[in-house]
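Removed: one protein chain of the complex. Kept in place: all other protein chains.
Up next, subunit A:
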């Protein structure tokens, strides 16, 4: 469960990254495709080279969605409802959403850590990890 302190830390960190959302999203996705090749199977129609328009575009979308979730941390289920439906019904068969999203969470955290260094403290790390788990759980809600 996200505590009040967790939420505060997440909002603070997110505030620090304002303006760099597209880069962060693109980098997280690129790292995910590179470190976890099976994740590429969900994007056969994408140009997955570093800096591609499609990775930038999708990265921007992902981070915008996370930003929206962060503004609505008290009601993640509702905030992410559309996306949950989208991932469940419209996209190509995502076998195990929670599993796949773990890789995105890891890569997003790596990007945050490279940018924030010491500021990505254990407390911040913990809060972000919990938040990404909560997001994954909500997105997986509609699967079955």
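The rule we apply is simple: a contact is a pair of C-beta atoms (placed from the backbone, for glycine too) under 8 Å apart; a residue touches a chain by one contact, two chains touch by 3 or more; residues count from 1.
Everything below uses one rule, namely that contacts and distances are computed from a predicted model.
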item: Name under which UniProt lists the unshown chain, selected from "Hemoglobin subunit beta", "DNA-directed RNA polymerase III subunit RPC3", "AP-1 complex subunit gamma" or "Myotubularin phosphatase domain-containing protein"; value: "Hemoglobin subunit beta"
item: Residue numbers in subunit A that touch the chain omitted from display; value: 27, 30-31, 34-36, 50, 106-107, 109-111, 113-118, 120, 122-123, 125-126, 129
